[in-house]
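Okay, structure first, notes after.
A single protein chain has been omitted from the complex, and every remaining protein chain is retained in its original position.
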């Protein structure tokens, strides 16, 4: 099997899907001639033409709004938002239109649409090129929110997102683009949306996480294994819908849960995961539910000492897990 | 003391503040000549003139964006968003600009600004005139989010919001406007933002809630008292910042917590409240933390049977509390 | 325009007015909590509808467009099922507020309440039509107040750059609820906005269905030829409050309303058809009776129809 970066896996997935289905069209800022500011769509305009890989005007509201109309009239659009930070001008179209088209029309209309955007930080992106925006959308009925943590998952979840008949937000971690590598099959495969994945089995405690933090959690688990602490790592893979069953199972199994995400703590995905546990398996828990998350400041500052202070690292995860194991 | 509706209390508060401080300016759609579609600003343009109560163009992004600039150059703007449902075109200005102006400028700039908007349903408002939008903003560092549940609180919290040096979202429940009445002092008073309020003391379980649901919870508590169940009702009053201490105290006191809100359950305020409890006072709890919330559909449909099925009622709260008390 | 077509347009204008009037009665009877009216806009809506391939082209209407959707093929029964929020409402199954139209079969795009979003949707529909070469034109309808929204601008710009087969049809009635046009924009004509997008901006008397038909046809043909979008501004007036929750006496004088009423499109078009000998007294009476019967039938039908089952509340959030 080929070894690819996270970015290459996404590009390979896009290419494969576009070869398969001529209705798939990509547009966004700089996605065509330039191949995207991160080069995710590099080569696609050459291969599929200017009609199917479109450099759009600089307007996220229209990028998504036009995609909604196009999806309704027969295309399968995959618009790109250049940075997750710039998704807010499109918030209205995503939340008020895409998410509720099916519900408001009593199933007469629906919007098959995949919105791709890079999230997260750690690459000197500062306040406006580092944000984690998944929690806003995970709160919205009618949306699905996918947050892959490995190259393999990225390709398989992308195929599933494109096959989905409802709007999917596909959030790629920009620090993962070139830093994560892994085996990725050539052939098409679909990873079901809404299924979490146990990335590592363990007995003493569970780390529940997603996106870039999956690999950090695995590194922390590795380190802790040396100390005799056995950590289970559950990768949520999608944060809406959440895989309740998988969440409950790992908590019941280990009795101790550490939730990790890079997004701000208050009102993040961790809150909902914790609330599900407190509702359903409270008496299985041997320790308080811990959340290790980004601090409650507006994304991460630029200057290295501040960025570093913001970011969650494998070491910080290991430390939190160690404390929890000892509880 | 005068008895006023929730709406009258807000109007009285606006008038009193505008009399006190000539820098306060209101604008929004239909707020001037028409006095607002709910009549909250009725009479204010007559009293304070067209310069201070402005009928703005139909553009929420500009309504908020202009307010940010005006606040920076010396006004104290109180823009109105006609319905909470229509706040999304302003999301970008609120989240990316207002909320982080202080942080990004390292305290050089700040934005004293109160954005008023009606939220909630139960008035045949259907999908687009019924939404609860507070959770989106409660996730955002740099914002404060106020959700009064009584006429008295509405006036006192409004004064505090206007006095605040940071951007505050002031969400008024539209079903409360004319249905809730209570005593409201003539003189100016401030209720601190970030302090919850025990609206009723009790021993057996705690209901934690806010906005319209406060009065519903009190009705439920009244009914349960007849059955010998003693319910404490904690009104959060503001959902960012949350009053952690008050939340922990009531949970420690009764050992059983029911969180109630009209907003969709997944990723709502209840998730964060529950997560705080699971993190801090897990071992004080005698029962799972229950959430009684709006179902996970995009706001409430129009047709009465569907609207009714969506809405949380005092009866539904009493039933959930009864079950929890018996746990 | 043929006399037959003129009569057909007249018929739909009159039908719409009759359905509209009935809605207000239902509102006063407490049977329809909210009503949005097309009263006054009929010429603009019906005239434009007949300039398009009804049912094949796409329309993206807003809450003001009762006459439009009737002319497009929605039946009075279907409208009344929607107004009374019945389970069989084909627009939304009773989920949406009245006047939130949408029927996939007829190519009427489902609309929400957030103004101006449909401009982007129509643009996207047109993008798909261009790619898939299905020959369709998409038409977005909207009020002049909604042109202040950023999404209006984004959609027109996108459509213009890609020369998409879409028409932006503005129904300018001079008010956005209570806000008069002079507080909404610093131009006299919405059509002036076309200049910023490099597309034609056409002003038309929105109370004359024939003129509206002509300019809409020209715009649709231009779109079909691949020459891109047109912005049409139909100047008109609404004779009733913004909705049943509004009281327009707060913001406009009765004199102003009466002045416009003299140009009521239904009355003036009727007079013209009579004067030109196109519509005989008998034909008119027959039409009136047919319309009365239809509206009565639709009301009865809808009143008897079942309300939605509360058990369906959580359905259709996602594909099932």
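As written, the chains take the letters A, B and C, and residue 1 is the first residue of each chain.
Operating definition for what follows: a contact is a pair of C-beta atoms (placed from the backbone, for glycine too) under 8 Å apart; a residue touches a chain by one contact, two chains touch by 3 or more.
All values reported here derive from a predicted model rather than from experimental measurement.
Contacts of the undrawn chain with the visible chains, over the full complex, involve A, B, C. Within the whole complex, the absent chain has one touching residue among C:41, C:82, C:100 or C:183, and that is C:183.
Note on the undisplayed chain: of the listed residues A:37, A:163 or A:198, the one touching it is A:37. Note on the undisplayed chain: of the listed residues C:151, C:171 or C:264, the one touching it is C:151. Residues touching the missing chain, restricted to chain B, are 23, 25, 51-52, 54, 56-57, 59, 61-62, 64-75, 77, 89, 92-93, 96-97, 100-110, 141-142, 144, 164-166 (touch as defined at the top). Listed for chain A, the residues touching the missing chain in the whole complex are 29-30, 33-35, 37, 55-59, 61-62, 85-86, 88-89, 124-129, 295-298, 301-306, 308-310. Although one chain is not displayed, its contacts with chain C can still be listed: residues 148-154, 157-158, 160-161, 163, 182-187, 192-199, 228.
Following the convention adopted for this analysis, only the chains that are shown with their structure count from here on.
Put simply, the chain closest to the centre of the protein, by Cα centroids, is B.
Pairs A-C and B-C differ in how many C-beta pairs touch across them, and the larger number is found at A-C. Taking each chain's centre as the average of its CA atoms, chain A and chain B sit 31 Å apart. Once the centre of each chain is set as its mean CA position, chain A and chain C turn out to be 41 Å apart. One finds 36 Å separating the Cα centroids of chain B and chain C. For chain C, residues touching at least two other chains, in rising order: 92-93, 95-96, 100, 112, 114, 150-151, 317. Among the residues of chain B, those touching two or more other chains are numbered 85, 88-89, 127-128, 296-298.
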